[in-house]
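What follows is a single structure, and I will ask about it in a moment.
Every protein chain except one is present and positioned as in the full complex.
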Amino acid sequence: MSTDASAAAVHAPEEGAHGEDENYLNHETGLWSWLTTRDHKRIGIMYCLSLAVVFFAAGMLAMAIRAELIAPGQTVMDADTYNQVFTMHGIMMVFLFLVPSIPAILGNFVLPLQIGAKDVAFPRLNLASWYVYMAGAIMTIVALVTGGVDTGWTFYTPYSSSTGGGILWMTAAIFVAGFASIFTGINFIVTIHKMRAPGMTWNRLPLFIWGLYATSIVQVLATPVIGITMLLLILEQSLGIGIFDPALGGDPILFQHFFWFYSHPAVYIMILPAFGILSELIATFSRQRIFGYRAIALSSVAISLLGFMVWGHHMFVSGQSAVSSIIFSLITYLIGIPSGIKVFNWVATMYKGSIWLQTPMLYALSFLFLFTIGGFTGIMVGVLAVDVHLHDTYYVVAHFHYVMMGGSVMALLGGMHYWWPKMTGKMYNETLGKIAVALIFIGFNLTFFTQFILGAQGMPRRYYDYVEKYAPLHELSTYGSWVLGLGLFLVLGYAIHSLYWGKKAPANPWAAATLEWTNVAALPDPHNFLRTPLVTRGPYDFHLADEVFGGGDGVGDGRAATAGTLEAPKPAPSAPEPQESH
Amino acid sequence: MGDSGTFWLPEQASTIASQVDGLFYFVTWVSAILFVGVVAAMLYFAYRYRRTHPSERPTPVKESKLLEISWIVVPTILVLLVFNWGFKTFIEMNVAPPDAYEIRAEAKKWSWLFTYPNGTQSDTLYVPEGQPVKMTMSSQDVIHSFFIPAFRVKHDVLPNRYSSVWFEATKTGTFDLFCTEYCGTGHSDMITQTKVVSQSEFDEWVESGGGAKDLPLPELGKRLYSQQGCQACHSIDGSSMVGPTWQNLYGKTGHEMEDGATVTADENYLREAILEPGAQIVAGYQNVMPASYSNLSERQLTALIAYMKELSTNEAPSGD
Partner (left out) sequence: MATDTATAPATTETDHDHPAHLEHHFVSTEQQFDSAKLGMWLFLITEILLFAGMFVAYAVYRQWHPEAFLEASVTLDQFLGTVNTIVLLTSSLTVALSIHYIQKDEQSKSFWSLIATLALAGVFLVIKYFEYTAKFEHGIYPGALFDPHGAKYEPLANIPYVAQFFSIYFVMTGIHGVHVVVGMGIIAWIASRVYRGHFGSDYFTHVELTGLYWHLVDIIWIFLYPMLYLV
């Protein structure tokens, strides 16, 4: 039965007759109602705004990096400034943007909707997470004001324990922001375990939820370790406790082990939810049941667990023992296999589908293209002998931008476009959307593919200045970053435009089959569902999802129809009132 | 990319390079093939099954166990192959042949200093062609990393321990040597060169105490000033440090000694002051200058004195 229609029917009897109906955005207004909200959707929006600012700032720093590197020698800033710029770029992008990004924005917004819950399990903790995050962000600004940080995002000792500036504030900020991540992780695990709507069995969970579940496991298990690492580093700096600083008898390699024990799993915090988004996009825009649902779901969990055993692949030339290097290398490859399962399954899902190339799908296809390159080059740097040559060169820089920007950020952008109508109630401009994808895709490859060649040729990373022979490729890379930046600004532009002037969105513009589209009004109710849904089929069973098509045939895609104008659904088979959610 | 490198990789100049490159190309090609497969399938499906009408409702495709197993098994075989290969080469890279020639490398912010078995020092790395060389490395401050792209070798240089790396150069020439572990302001200036020369040329160079035959004497002196650590005690700007400044030292007349004597700082005096620092102590200073400089070669001495000459505006002492 068509619940989007029923929801709309209850809520918007006559379209346009008397203004807006009540929804999560307008049922309370004023800044205070936002700052004290416990609604997961509003918290998602607040995170979205904060993270957009961080992404913007860190992206501008990236532009500054590229500007400096356009030619050898000093071009726009001096060496010390450059070192601070790339450090802050890395720290902000990783700790303050990409780690929280998908879970905190889309996870918060979508997770309860997708499993049929009224909210996450601990709404107050959820709000606390945002405040803690903001505290971390403010401490980062303090770090900047008190002298900046120039250690690289990896904080290797003894450099980091012997240099001054804002390093104490920065490490403290990361310590604090870690709690935001832990809170989100705990909240999601409990919500997924305990708050599912009746009928929402584990096998019917949308894959985005599986992705978030795997992510949360990593967040809970890994984040405390970066916490203690940062704490020990702070004590090393302030008291000289001599755990990491060789001048005091400490061991700098131990620091690297600590750091990567978190920071490698952290890369899976960044990519697993992106995998989840991708499954949603590919399934919805192919209108096909996901090929290998179980394989995709379980491979996420496999990756999250394997991810804890490979941190040493960042240290092949650091002086750790050869035996450990060999073991780390072997496990590193094993991660390629579950990742491959996903990639192949996504492609297979498109087979005999009905493929609709809207902007979100274009992001999904870009993801497949870029992440596969990023992943394969990950395998390349995991090859012991080859990594000796490639380590700390631009090859690694290119690798991780392909997975982080080309993978996670592309998925995030795809997801933002996909859920934009649900979040804002407005449609964005499809044509501009497609132009932006093209610019981003081309600009991205121009910026970073050149860096693979640079790196293989031996160009070391974190170099403010470089020898002449690398100049042409660096120049090209900088031009690429302009195209990329242009594309992103275009996104920002039409996003803002759509907020004010965008077309009103229907409840299910993509003819998707998951709960947030089928059972929730165009703009969700403050309590999400008017009635707790009863789930009777899998998330991608389009052939069973008559409600999506307004009764069997005809309108799909919500193009012709907007919410409220669909035929009233046939009465649904009534289900007993659900009391328990398991 | 200059030299004789390929599109991807720089010139090969060590025995290990061709093995690393073989592996690099193998992984690149296998990846390229799989990548093209994935992207081609994706694009083909996107075109072949494009949506023509909003109401299309394709029938669900049945999952194929065979397909799923095959894309687990094939990648597994591939990665094990690559692992095996990469690991063997890695072992080879890690175990230096017993007859390797040993060179010490000392890294500090932000320069390299190489010391050869006979005490010769240089800040450009000289290595003989066709001879395994083992670098024993340490750092005075933070972590640095020793990287010669043309040799495909790299290893971190740590402050509290020795690390090592070995290679055998296969062709003469000059190759870049980078610091690849971030070490602060001068990280990207911590670049020097590796000069691969024939064995005989190398021997001659080491024998002559880091000959640098081509270098003008004052230049060499200037370099020794920092390499040999004179700069720790002697300024060149007139300020007094642990030892007297070198500014206007050369040719100074009536130079007072601790025992009251005065001397003229001519070449012979300076020579003696370096070789036998304790012989005469300059007034106002302690006798702390190490005597170990007595093993500086003749050429190095001359170079240092030539450098001091440059730092002085004094007339050449008479009778010279």
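Letters A and B mark the chains in the order given here, with residues in each chain numbered from 1 onward.
In this section, a contact is a pair of C-beta atoms (placed from the backbone, for glycine too) under 8 Å apart; a residue touches a chain by one contact, two chains touch by 3 or more.
For clarity, every value in this text was computed on a predicted model and none was experimentally measured.
Within the entire complex, contacts from the absent chain reach the displayed chains A.
Although one chain is not drawn, the whole complex shows that of A:50, A:366 or A:514 it is A:514 that touches it.
The omitted chain makes contact with just one of the residues A:21, A:119, A:387 or A:465: A:119. Only one residue in the set A:221, A:309 or A:435 touches the chain that does not appear here, and it is A:221. From the options A:89, A:204 or A:426, the residue with contact to the chain not on display is A:204. The missing chain lies against chain A, touching residues 1, 3, 6, 116-123, 125, 182, 185-187, 189-191, 193-195, 197-200, 204, 206, 220-221, 223-225, 227-229, 231-232, 235-236, 239-243, 248-251, 254, 258, 513-515, 518-519, 527, 529-541, 544-547, 571-581.
One rule holds in what follows: only the chains that are shown with their structure count from here on.
For the pair chain A and chain B, the distance between mean C-alpha positions equals 40 Å. The part of chain A that touches chain B in the complex is made up of residues 79-80, 83, 150-152, 156, 158-159, 162-163, 246-247, 251-253, 286-289, 291-292, 295, 316-319, 322, 325-326, 329-330, 333-334, 336-337, 340-341, 343-345, 347-348, 350-357, 365, 368-369, 372-373, 376-377, 379-380, 383-386, 388-389, 391-393, 453, 456-458, 460-467, 469, 511, 541-543, 549, 553-557, 559-560.
Of all the residues in chain B, the ones that touch chain A in their complex are 1-3, 5, 7-10, 16, 19-20, 23-24, 27-28, 31, 34-35, 38-39, 41-42, 45-46, 49-52, 54-61, 63, 67-68, 71-72, 75-76, 79-80, 82-83, 85-87, 89-91, 93-94, 141-143, 145, 147, 149-150, 152-156, 158-161, 163, 176, 178-189, 191.
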